[in-house]
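The complex is shown incomplete by one protein chain, all other protein chains being positioned as in the whole.
For clarity, chains are labelled A, B and C in written order, and residue numbers in each chain start from 1.
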Amino acid sequence: MTAFLDVVIGGVFHAAVLFLVAAGLQLVFGVQKIVNLACGSFYALGAYFGISAVSWCLARGMPPAYFLPVLIVAGILVGLIGPFIEALLLTVYQRDEAFQLLLTFALVLMFQDVLRFFWGADPQQLGDLVMTYGRVKVGALQVPTYNLLVIAASVVIAAGLGAFLQKTRFGRILRATAENREMSLALGVNVRWVYASVFTLGTMLGTVGGALVVPTAAASLDMPVELVVEAFAVVVIGGLGSMRGALAGALVVGLLRAAAISWYSELEMLAIYLVVIGVLVLRPGGLFGRPLE
Amino acid sequence: MNSKRRKLLQALGGTGIIAAAQPWTSAPAFAQNAPLRIGILAPRAGIAGTIGECGLKGTQFAVDHINSTGGIAGRKVELVIEEETNPKDTIERLRKLVLQDKVDCVQGIVSSGVSLAMGPVAEDMKALVVSWDGTTQDGVKETMPNKRYFFSSTDNECEAVMASLLAIKHWKGQFKTVAGINPDYSYGRNNFAAFQALLRKYGIEHTVVADQWPKVGTTDLNSHVAALKAAKPDLVFSSLLFADLPIFMRTAHGAGLMDGGTKFVFPAAGFQHTALKKSFTPPGMIFGHNTLYFDYAKGSELQKQFVQWYHEKTNDYPNWEADRAFFAMAVYKAGVEAAHKAKGGWPGKEDVIGAMEGVRVQSLGGPGMMRKDHIAEQTFYQGITTHDNKYDFPTLGTVDVMYADQLQKGTGQDFWKWIETANIKL
Amino acid sequence: MSALVEAIGVGKRYGDFAALDGVSLAIEAGELVSIVGPNGAGKTTLVNLLTGLVPPTSGQVRFKGEDIAGIGPVMLAKRGMARAFQLVHIFPELTVAQTLAVAVVSQSSKALRFFTAVADDAAVNSRVREVAAIFGLEGKLGTPSRLLSQGEKKLLDIASAFALSPEVILLDEPTSGVSSADKHGLMKNVVDAARRAGVRSIILVEHDMDLVAEYSTRIVAIQAGRILADRAPAEFFSDPGIVAAIVGKRPPRMPPGAS
Partner (left out) sequence: MRIAAALVALAAVAVLPNVLSPYHVTLVLPALAYSIALLGFNLLFGYTGLLSFGHALFVAIGGYGAAVLSSKLGLRSFEAILALSAGASVAVAIPIGLLAVRYVKIFFGILTLAFGMLFHSFLFKFYDLTGGDTGIRVLRPSLLGRAYEDLDKTTWLVGPFYYYCVALLAILAFVMWRLVHSPFGLHLVATRENRRKAEYLGVRVRFFRLIAFSISAFYGAIGGAILAVNTGQADPELAYWTHSGELVFMTVLGGFGNFFGPVVGAFSFIFLKDQLVGLTQYWRFWLGAILILLVVLFPRGLSGLTERMWARLHRSTPS
């Protein structure tokens, strides 16, 4: 039972982080119809910047317990590169999707060196900071409190995003723009502004995700290219452009991976790709997406 | 931004921008004064970038040392640094170094995939290559049966063999169930296989209750740790390295895997030793530091100098890759100088190769030798960790020192057969 | 003598909503049948059923005596029925000649030839020129379709359907987007071309009642998913009730997805 719970918590933790990145992807795709290969790069950027920010604060006498808010703020701050990158994407909105994909691929290439230029090739870590919040023990079950906080943060962000999209005026504008760009234009929506804000929000979801996960992990140069594949699996399973899909997809991938590792570790990533292909065969639009073509 | 290499070259060679290519064969008289050109193939980006960084420091230290003490047989050393990436592109860079830059020797290479591909190419081009690392056993014997121009590092499995021996020596009878969590590539696969082979050799009854193979660079090991925890092993053997190791350590500590008296063997811990903070790394584990243990009390003056130099530059303590790089340079220097002396003039490539075979050198970590079959022999350091030190990470409480002749196969032997038959004293 | 195109008691439901209900219709060789009706009456659904794009939920659709329910556009073209759309469909980057060649080649045994240059095929070229001449496009053969005028694009769209050498052609508002002055010319052109090209019958969906009156041999009026009338033009237009229902005010029902 403990073992089972361990697996579930491990899977949910992984899903929580994947959700943030995938939600960013979905938001941007939903509104702007752009698939951002550089989502992994934003994630890595958040992780590296988070470490620097926390280290900077600690060196100036911040009590270690405050590192979580620092990470979140760092993630949000570095997410502010969003508008600049969006300005670049602006040049290809009217073009074939191949160009949009290539442009974000170019960003992937550039970010690899940008990260290396600023942080070097050695992996960066936050030492034992994660244990500042201690562990939660229930019987034989032991989980670092921080992991639960990350799951909680992800749930809060998911709920917040949902409420934001459903309840606020801006959320309704976003959904309307996603449905029909011309109509929004005709209704006087400032699409330029909507796109810039959506892309920034999508970027922040990635950078905050990276910053949140880094105390339990490490920031390393291969983070971006590795994560992209998993994030894609999530959005394909969930259905491109669907927030609910991001949530469901992240849970499927996270739990599946945890289960595969526990029962037949050779299948780790293979199992995920097989599910992706299975979903595409049986439900071409993904679990929550619309049928295509 | 693009001037880092140039700067390094200036720092090293003192000659500034590289002069036009001077093939050593065409103008021996002139060549006597021209610097020796050494090509370095080291990873800069991606997971392995960190290895390259440390190795390049070793090279830099070696070259500074050489150039300030009269060079190699009177000639200064100049470096041409290229990036090691995947086999396809790295072979292109090797060809550039050899055919275009006409370097006298190529050093570097840390990945087994690259070194396997490179061996035959180097042989074909008659390019003198001394590798830092990247000699996992699989495929080596069929790829390079009779090496002439390629010099390999010590076998990658040495540290697994030594760690296994220490585990048996210290903990024999204290464990029945073992689990492995090793990186999913040839290095990790062979390390765990070597461990099990040695347990069998010494008649240690055991069952493998879990074996995990996370891909190198996996940053979320929660599920792997959960699986290990469920298997309740008496001993965990893990050749994880890079950032994966501290992540594993932290995750395992957080999940309570270390609370139940489980023993841990980390043959490659010395690669990330300074990132394994005391607060989540209990003492009493077996740590392998490979060919360089930075805190070795009986270490040479050279090592102490290097560790201090490294610490001043990086605010960190070096791992063994620096020693491997230093060793490669030292072997080449010793070979050239011996051949120079024997010939009474500047030696040809074949003379240098002849002189490198069997040459003994003092590397950063300790004494070493290049075997006649072109496989290096170096000194290895491992031991059981303690928290009783001035650092914020564990160091070795007792240091076991073994020379590679005890840890790797003899000439012409198969590694796995050797394990079965070797006469090793515990 | 069985009808060329035949619908026997077809119905189409989308969930609870019946877009079509018990429609029977037979189109013989030599006819030009217009399908008229207010928006949302079920015209598009009927056309989609008659062209085998979607299968009916009840009843049968036959073409030359064979069931064509849901066979899809490719098989439809193969069996001898072509369809041109209300909105212009062209291949922007292809020239007029290439566009027509696509249709000519796809219906010959040459579609899967990999190594012969299509531009050098004399038989294909002469057929392409022939079709282009019918529609007055012979001067534009080398022009990329995207550079044609709107009217020319419309002509090319219809011409490419003719290039299939179909027995039946379905024209969905062929004159939409064409100025009212040109409408008659275009329509006349198309009908003449059809006769010369050996098309056996034409199904026309049209809003312009002048055109309908002038060219139809029969008019089928649809309302609320049922056939309201199926008569010759003279009888049709002499019934004020029907005319009011079709031409007059829009019916109150506005079902989703039916139009």
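We take it that contacts are C-beta pairs under 8 Å (C-beta built on N, C-alpha and C of every residue); 3 or more make two chains touch, one makes a residue touch a chain.
Not measured: the values here are computed from a predicted model.
Shown chains touched by the hidden chain across the complete assembly: A, B, C. Within the set C:I68, C:L148, C:L164 or C:L211, the residue that contacts the chain not displayed is C:L164. From the set C:K12, C:K43, C:R62 or C:R83, the residue in touch with the chain omitted from the display is C:R83, counting the whole complex.
From the options A:A3, A:I76, A:L102 or A:L287, the residue with contact to the chain not on display is A:L102. When the omitted chain is restored, the residue from B:E83, B:D155 or B:D400 that touches it is B:E83. As for the chain not pictured, it touches chain B at residues 1-2, 4-5, 44-45, 81-83, 86-89, 91-93, 95-96, 98-100, 111-113, 116-117, 120-121, 124-126, 136, 138-139, 142-143, 184-186, 189, 213, 215.
In the full complex, chain A makes contact with the omitted chain through residues 33, 35, 37, 88, 91-92, 95, 97-99, 101-103, 105-114, 116-117, 225, 228-229, 232-233, 236, 240, 266, 268-270, 273-274, 276-277, 280-281, 284, 292-293. If you put the missing chain back, the residues of chain C touching it would be 72-74, 76-78, 82-83, 85, 89-94, 98-99, 101-103, 105-107, 110-119, 121, 157, 160-161, 163-164.
Just so we're on the same page, only the chains that are shown with their structure count from here on.
In terms of inter-chain touching, the protein chains here follow a pattern that is not a line, ring, star or complete graph. Looking at which two chains touch through the most C-beta pairs, you get A-B. Comparing the CA-atom centres of all chains against that of chain C, the greatest distance is found for B. With centres defined as mean CA coordinates, chain C is found 49 Å away from chain A. If you average the CA atoms of chain A and of chain B, the two centres end up 36 Å from each other. Each chain gets a centre from the mean of its Cα atoms; for chain B and chain C, those two points are 75 Å apart. Residue ranges on chain B touching chain A, taken from their complex, read 1, 43-47, 49-50, 52-53, 211-215, 217, 219-220, 222-227, 229-230, 242-243, 246-247, 250-251, 253-256, 259, 275, 277, 279-280, 316, 392.
Across the interface of their complex, chain B is touched by residues 2-3, 6-7, 9-11, 13-14, 17, 112-113, 116-117, 120-123, 125, 127-128, 130-131, 135, 137, 140, 142-144, 147, 213, 216-218, 220-223, 226, 257-258, 261-262, 265-266, 268-269 of chain A.
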